[in-house]
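Sharing a structure below in structure tokens format, with a few things to ask.
Only one protein chain is missing from this complex, and each of the others stays in its spot.
Then we have subunit A:
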Amino acid sequence: MAMKTSNEMSMRPEVVHGGDIDLSGATAVLDSLPVAVIVLESDGTPCFANGPARRLAGVIHSDVEQGLLGLIAASPMAADPDGPKDCEDRFDCATEEGRTLGVVRQWRVAGEYGHVSVTLRPARNEEREDRAGALEGKSASEQQSLIHAEKLATVGQLAAGMAHEINNPICYVQSNLGTLRDYLNKLFGILELSDQLVRDGEMTPQQRLEALDMRKQAADYQMIAEDLPALLEESREGVERIRQIVQNLRDFSRLDPTESFRLFDVHRAIETTLDIVRSLGGGRIRFATYFQQLPLIECNPTELNQVLMNILVNATQAVDADGAIEIHTEASGDHVTLRISDNGSGMDAATQQRIFEPFFTTKEVGKGTGLGLSISYGIIQKHGGRIEVDSVVGQGTTFIITLPLRQANHTAEANT
């Protein structure tokens, strides 16, 4: 192996108090992050690097300390980029409203290690922003953890939309429960009164009726009787909505590496994913599905969900106000074809060439990791299928996924 994993792992990174940043207590957290973080002194020298950063440094240089310096060279604070050898190096400034957010750097390392990417951002230290810089990077070491990290990122992006989506039903279910208590108090009041009236030997039936009617009127009995079924139905439906959202999220975020290939309904995967994506796009995007009769296909359902999710999230991000996303399915011979089209921004030929590369993204820092499509590509490959793109700038994009009905080297456990 090109990297010195065992070596670095045993070496506890030393904590130095860089400028005003107090890292005591934070190192364990930083080490457990899936991204590389390097904290710099104000002069640009590293004062702390977490485990992933050290592993990443080991990839670009045989000497970890030298590697760290190489990584930092991309920082806007250090002028002389002593870039790593025998790897492709690209970097871009990410800006927001004219301000530089940081530098996005991509290396493509020759050999088994694959691809790495680094995102550099000046560290935001409350009072003195200029005192230190933090460097984050990602290394594509283990495909499995990478897939999970990417999934969590997407789930994170979805979280804001989800919170809004869950908040609405919570609002009215909670409020309706308050109303229900009020209604019940009034109804019990009527019940108590009628109890007393029945036991009262002195009143005539006419007097009893009148007393009861008066009480009923005062307690809005008629209104309550009419509203109660609606109140219960709406609340039940609200709880069902929350349950559905949570269920979808769970289905999606569960990564079960032991989950094997099995016979699965592609349409069900599409519906589950669409439910989640719809909440992300709010009410503004029109989704349409054109499903043909499909046989069950042998696949890993969690992974298939993830592919659909990545493509659909990209599509929602590519469309604007009058966005429309269509999904067509069809079966022919020994395979099925899914077409996912949007009428969004589209891509030029150069972009199309690179979209399946890991870490290729045109989105701003923090918004896209550039992993979505490369992971999707890997998954479809693993399934013995194909994923292709067809896109016209300004008109839209179609992703075409072809999947075989059966896997050559797996036997399905024939459960659905």
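By definition in this document, a contact is a pair of C-beta atoms (placed from the backbone, for glycine too) under 8 Å apart; a residue touches a chain by one contact, two chains touch by 3 or more; residues count from 1.
Criterion: contacts and distances are computed from a predicted model.
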Of the options "DNA-binding NtrC family response regulator", "Cytochrome c", "ABC transporter permease" or "Carbon-monoxide dehydrogenase (Acceptor)", which is the UniProt protein name for the chain that has been left out of view?
-> "DNA-binding NtrC family response regulator"
Missing-chain contact, candidates A:Leu184, A:Met214 or A:Ala230, resolves to A:Ala230
Check each of A:Glu65, A:Asp182, A:Glu210 or A:Asp320 against the chain that is not shown and name the one that touches it.
-> A:Asp182
Residues belonging to subunit A that touch the chain removed from view | 164, 167-172, 174-176, 178-179, 182, 223, 227, 230-231, 234, 237-238, 282-284
